[in-house]
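Please read through the structure below; I'll follow up with questions.
A single protein chain has been omitted; all remaining protein chains appear in their positions.
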Amino acid sequence: MKKRNFFSTLVMLGAVGAVLTGCGSNNASSTNGKSDASEHAAKITAVGSTALQPLVEKAAGQFQNENKKISVTVQGGGSGTGLSQVQDGAVAIGNSDVFAESKSGIDASKLEDHQVAVVGMAPVVNKDAGVDNVSMEQLKGIFTGKITNWKEVGGKDEKITVVNRAEGSGTRATFEDAVLKGAKAVKSQEQDSNGTVQKIVSSTPGAISYLAFSYLNDSVKPLSIDKVKPNDENVASNKWKIWSYEHMYTKGKAKTATADFLKYMNSKDVQDGLVKKMGYISIHDMKVQKDAKGNVTQK
Amino acid sequence: MKEIQNKLLQNSKATREDRFGKVICYICIGFIIALVACILYFITSRGLATFTKDHVNLWGFLTGVNWNPGAVDAHGNPEIGALPMIVTSFSVTILAALVATPFALGMAIFMSEIAGKKGTKFLQPVIELLVGIPSVVYGFIGLSVVVPLIRKTFGGTGFGILAGTIVLFVMILPTITSLSVDSLKAVPISYRQASLALGANRWQTIYKVILRTAAPGILTAIIFGMARAFGEALAVQMVIGNALLMPKGLVSPASTLTSKLTTDVGNTVMGTLPNNALWSLALILLFMSLFFNLIVRFIGKKGSIKK
Amino acid sequence: MNPKRTNNIATGVIYGLVGIVVLILLFLIGYILFNGVPNISWQFLTSPAQAFSAGGGIRDQLFNSLYLLVLTLIISFPIALGAGIYLAEYAADNWVTHLIRTTIEVLSSLPSVVVGLFGYLFLVIQLNLSFSILSGAIALTFFNLPLLTRSIEESLNSVSDLQKQAGMSLGLSDWRTITRIILPVALPGILTGVILSAGRVFGEAAALIYTAGQSAPSVDYGNWNIFDPASFLNPMRPAETLAVHIWKVNTESVTPDAHLISSASSAVLIIVILVFNLGARFIGNWLYKKMTATR
Partner (left out) sequence: MKTYNLEDKSIVTIEDEIEISSDNLQVYYGDNHAIFDATLKFPKNQITSLIGASGSGKSTYLRSLNRMNDKIARVEGKIMYQGTDINAKKVNVYEVRKQIGMVFQRPNPFAKSIRENILFGLKSNGFKDKEFLEERLETSLKEAALWDEVKDELDKSALSLSGGQQQRLCIARSIAMQPNILLLDEPASALDPISTSKIEDTLTELKQKYTIIIVTHNMSQATRISNYTAFFHLGHVVEYDKTSKIFMNPTMPATADYIAGAFG
């Protein structure tokens, strides 16, 4: 009986082995489903960033009310998923928190960027850290693990618990570009979602992390950096450095219905209405401009 | 006579029915096998791309302690070491199963051997209820109750293997319990009567007769429980801390294979190394659950009485 | 130690374990209900969700969860039934059967997110089912099959051989004996499997995010045309379930009352599962009595 059992497992392993011999070429085959089919039916699918999803979904709802024939489906899945799916032509729009240029495996030249909103991010700490302002250097020290106790930056004698964001997430990329500037972050806890980070920081003494502005509330304490407060005006003038765009990518130039929808996203209606209601900063309000490499220029 | 002979030699409705039933069953099982093969192929091909396409050293992958697929180390190789996650996944699953099994067995014995019909009628729906609570809810209760409790008792942040174990323990308890109850109930009543008739008391009957007879079923129940623990992501992710560190103890933040996989998979681009590396984690997961499966079956064969 | 003392100690230990488990259960359920029930109102159950303002409800999500459950069971139950019958009645005790069993068990241990991504690439993209309830139902079938198959197999096996012999001796086909005589007797056990897997359907989030999607476009509850995209019955429309909604609200939502929505939704979910369990048991018992004429 035992023998048989091992035999069956061997066969199973063997089957797995047999399967892998033919694996080299499968990547392309499994994702080449349909291209642009969604546009013919006046059906737009947008996939990607979970942070951006509520905004696009809401805008899509309003858009459909005005254009009854077009149906827009908005789904999450993460920026990486959005970018790779739009690149493969599986969906019409890929939502992303980051520049396509910053993702390896994505050919940014084939994609067209549509920036639809700006998101500011602020470091947040647990309320009993006893700190409300740090310098950029101190912040860098904290996230690289050089500063490990709040008393070193003028707070209570409390160990610092760093809660980082998921590797490869847009929020983390933005934060590291602006704060760490190439230094390596200390190995620490990582959380993917704003909601969870908010919850962890608010309940863990000595915790620090960073959140998009829209998730700031009474349960956590946002920090000023070098006395600059994290608010929309400071982002618009680039006094507050930690911010990024929300992108909606299309493969090549957007066509027909998709173009209409993207145009609608950029309209005053959405930018001054929904965008602000959702806690984003309107693209129209920005006084500066950032390129994929992080260079900021006056508009 | 001729007529009867013909009847005996011709196919009847029953023959057709049986052929029909067999075909249906074979189709169903074939479908499942195809499905499993499909998904296995999918995971294996992607998981192995890390080694075949990106030429990552398998040994380094299994024993390395640094995970940073986007960067390269001093030798120009990508930093992909999954050991901390493997260790954590293993510890959490085994610990959760170790803790849950006695409780689940106690519950199962209580429900099938001790409690009357009324007790079972009350407990069964409650236990089944627990299966349906979404992971996220478990995660959040873990975050707001278990983690602070551990923090107060053991110090540290409260995140870690212990918190993960406790949350998983509660999550797999219903699975193991209800499947064990089924196995215990499947033991024929005559076994119990025979044992009691021989003068064995209740515990001796349960321990020496019923549990032995039901052993294979109970072990399958444990496998299913462990499988759930192993594959669980959202709840564990919230309480384990998600730090890519070798676990130093039960209360230091760590990361399991699934939590890493779930956290990062949306942020990576299909077909690139960071994405493939995540599929390799899924592949490890698959092999490890296969491995668990074997061990438990092996123990099961040894422990069960011969029929 | 004498047997009597062992017996007493063992019984004591079992009572202790049961007591602890019951306490945990009561705490969990109490916690969820206590936090959630005060926030449940008729308006909460019947109004659509809000993306950023307070006062959103869960009407669509609640319906989607139930509809997804029905679709999933429609797809997975027959397959599991066939497979369960195969394993219980036709499968020989050899290595092929062991292999099949092992693969089915392995299937159940796959992390949700892996199944979700597989579902996304295979169902949503390759088969062009798009983000839809149908994709979600098929993805959930992956989870349900192992559990259902096992519980069906076990329930069938627990029916006495004598029943099967009786059927055989009347010249009935094996198929008829199994489906008409053994299956009704095995019904209560099978029902447990169905209820457990239904719980899994209600509670699953990760796999659905990539298949059924996480948006709930408004649908017309008066439109019974199953092929109309606006119909609530259309299986090809994207659908956010309650569990996905809870996940979304907890992780990425900017609604001010996210906490309330989440706890109220959890409580609703528990109540729905409870109602479903009791309902399924009730119907099951009724069917069982009807089919077996036991009163």
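Here the chain labels run A, B and C in written order, and each chain numbers its own residues starting at 1.
The criterion applied here is as follows: a residue touches a chain if its C-beta (ideal position, glycine included) is under 8 Å from a C-beta of that chain, and two chains touch if they have at least 3 such contacts.
Just so you know, these numbers come straight off a predicted model, no measurement behind them.
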Which visible chains touch the chain that is not shown?
B, C
For a quick check of understanding: of C:Asn8, C:Gln43, C:Asn128 or C:Gln165, which residue touches the chain that isn't displayed?
C:Gln165
For the chain that's not shown, point to the residue among C:Gly56, C:Gly136 or C:Pro184 touching it.
C:Pro184
Absent chain, residues of chain C that touch it:
160, 162-163, 165-173, 176, 180-181, 184-185, 291-295
Applying the definition given at the start, please give the residues of chain B touching the unseen chain.
1, 4-5, 7-15, 18
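In this section, only the chains that are shown with their structure count from here on.
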Which chain's centre, taken as the mean of its Cα atoms, is farthest from the centre of chain B?
A
Gap in Å, rounded to a whole number, between the CA centres of chain C and chain B
17
Residues of chain C that touch two or more other chains: which are they?
102-103, 121-122, 250-251
Of all the residues in chain A, which ones touch at least 2 other chains?
5, 9, 12, 30-31, 50, 76-77, 81, 192, 196, 199
Chain C contact footprint on chain B (complex, rising order):
13-15, 17-18, 20-22, 24-29, 31-33, 35-36, 38-40, 42-43, 102-103, 105-107, 109-110, 114, 123-137, 140-141, 145, 170, 173-175, 177-179, 182-183, 185-186, 200-204, 206-207, 217, 220, 223-224, 226-228, 230-234, 257-258, 261-262, 265, 282, 285-286, 289-290, 292-293
Flag every residue of chain A that touches chain C in the complex, lowest number first.
4-5, 7-9, 11-12, 30-31, 33-34, 37, 45, 50-51, 53-55, 57-58, 61, 71, 73-77, 81, 85, 90, 192-196, 199, 214-215, 277-279
List the residues on chain C that touch chain A in their complex, please.
51-53, 94-96, 98-99, 102-103, 120-122, 125-126, 128, 130-131, 209-210, 213-215, 217-218, 229, 238, 248-254, 258
